[in-house]
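Certain chains of the assembly are absent from this excerpt, and the rest are unmoved.
As written, the chain order gives the labels A and B, with residue 1 at the start of each chain.
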Amino acid sequence: MTTGVRTSYREAIRSALREALQRDPRVFVMGEDVGRYGGCYAVTKGLLEEFGPERVRDTPLSESTFVGAGIGAAMNGMRPIVEIMTCNFSLLALDQIMNNAATVSHMSGGQFSVPLVIRMATGAGRQVAAQHSHSLEGWFAHVPGLKVVTPATLEDARGMLWTALEDPNPVLIFEHALLYNAEGELPADAGPVDIDTARVRREGRDVSIVTYGGSLPKALAAAEELAQAGVQAEVVDLRTLRPLDTGTIVASVTKTHRAVIVDEGWRSGSISAEVTARLVEHCFYELDAPVRRVCSAEVPTPYAKHMEDAALPQVADIVAATQDAVSTVA
Amino acid sequence: MPRHTEDHRLHLLREMLRIRRFEEKSAELYSAGKIRGFLHLYIGEEAVAAGVMQSLAPDDTVVATYREHGHAIARGVGMGPLMAEMYGKAEGASRGRGGSMHIFDAATRFVGGNAIVGGGLPLAVGYALADRLRGDARVTCCFFGEGAVAEGEFHESMNLAALWGLPVLFCCENNLYAMGTALQRSESETDLALKASAYGMPAWHVDGMDVEAVEAAAQRAVTTVRGGPGPVFLEMRTYRFRPHSMYDPELYRPKEEVAAWKERDPISTVQATLREQGALDNVALEKLEDEVAREVEAAVAFAEAATLESLDDLARFVYAEGAAE
């Protein structure tokens, strides 16, 4: 590890994009307002000037078709990075994502593959209400043929894109909108990182808090608070929701015997349910207490701050659920 | 028929001023942190909402976008509930759940506040279909930006409304940009009325900076729709004076272009006409501004005094209360 450079999550992604465009002439970036506007969350700012309008392409508002065009271009030898401004709009492109990107390789008997990267912002917390606050990463993780990654750290923001571009499959990158301003140190030569394992972000022996993406900072804050109260929580960052790294989760829970899952998705049918099911299937007898879930309330995200706060997983909720989990006597 | 009397012209001026001043206040309150989330201002485009609404009857329906304060105010949604909504209060138009982008008002048949570009178009087709099936003579007026024209839902909705002869007035607000994307970078054919006529419906365009022209065109369009069967497409050529939203650094358009359009401010234009006619002097204008200012202030006071929804009611309305009638 060389000395770190101060940077932000946003800049980490931007430099990953820049490097990808420099490294491989097959790479191009396409999406709504990635160019002249300067990028929706300013992630792509400056790339148009550097790489020109052929490789940094502003698209019309046509989610289904520019995603589908990304699939076609990938099948035809390019390495497109398609940006869907926010995952809320990915619903318009779901046919292309599920019926084409996820199936073509299998359906063609392996003759074609779709080395496509789709980036989208996800998550709530900015009071933008029901149609702009979805957390759909767990939902997309249901679909075989896709890979779904959720960078939560600067290192992953920078490195996952690189690896995703080297993957011959469609990889969906969900960037939590509240992370863009996150700052920290990143080695100047930070490179690719694997995109198929979970990682323990904090060691602990009493309980495992399993989470990912925008909830990781909350989980770490909760663990900090719990430590004050004498509870040593291990925090596992799933990193990739499909394929799910069952081994790492099971190893952690086999050590701690208790689990709390924190997931910004709506509770029912979220990835938290799948993690619970895996724990039951793989280490049922290691569980000393029921698995707890801290998820979003089952409401279309409301605008008002106090309601939105109440609808989303908060540090206090995580602390409470974890306390509850550790205080349960087997 | 449009009523080009001085009184009516004054009315149009008042409507536009109500929108303008309300939004200027909103911008201020946004900076003060009283309003949050996304805020899309309509400033510069007031002639469109003010002009079109004149042609609609109370029983007609309005489907709007996320840039809908202008539509809501001109339609008659109270400024108090509108502002309270942006404050996130229980007395807000949508009980604090919607915010700026999701103003709803059943009383004036104001159906959003839709923040998915193009997403309101199918709803409008459905509203019109219901009216047609029941034999109601209503018109559904659907606003959308020129950016929405590239979306598949635009195409499907135009076709379905024309095919089924449904009473929809498609009001395309062509302000030349979709966020930072200029019309010529989003449409292979930039003459939108021409494009629309390929669906076999009457389509024309109008100067969206001229409130009287808008009113006349809308009147003619609404009359055509009401005469039926079938929709009409109206392209309003307009411009937003402000950034797309409060976050937009406006890198994509030259300052001169903005300045040139500001020369055509629809409010100044009507004021000038009225002054020429001797129907408006400084005193009258001040009085008018004063009345509007008081309405805006009252709305702010209402919003400030309004209450927060109880968190016990967080999940209320996720499912409708009671059985359907």
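FYI, a contact is a pair of C-beta atoms (placed from the backbone, for glycine too) under 8 Å apart; a residue touches a chain by one contact, two chains touch by 3 or more.
Computed from a prediction, not measured in an experiment: that's the story for all the values here.
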| item | value |
| --- | --- |
| Labelled copy-number formula for the complete complex in this structure file | A x2, B x2 |
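By definition in this document, only the chains that are shown with their structure count from here on.
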| item | value |
| --- | --- |
| Centre-of-Cα separation between chain B and chain A, whole angstrom | 36 |
| Touching residues on chain B, where the partner in the complex is chain A | 36-38, 85, 88-89, 94, 96-99, 101-102, 114-119, 147-148, 150-152, 178-182, 185-187, 244, 248-249, 251-252, 308-309, 311, 314-315, 318 |
| Interfacial residue positions of chain A with respect to chain B in the complex | 32-33, 35-38, 40, 58, 60-65, 88-89, 92, 126-132, 297-300, 302-307, 310-311 |
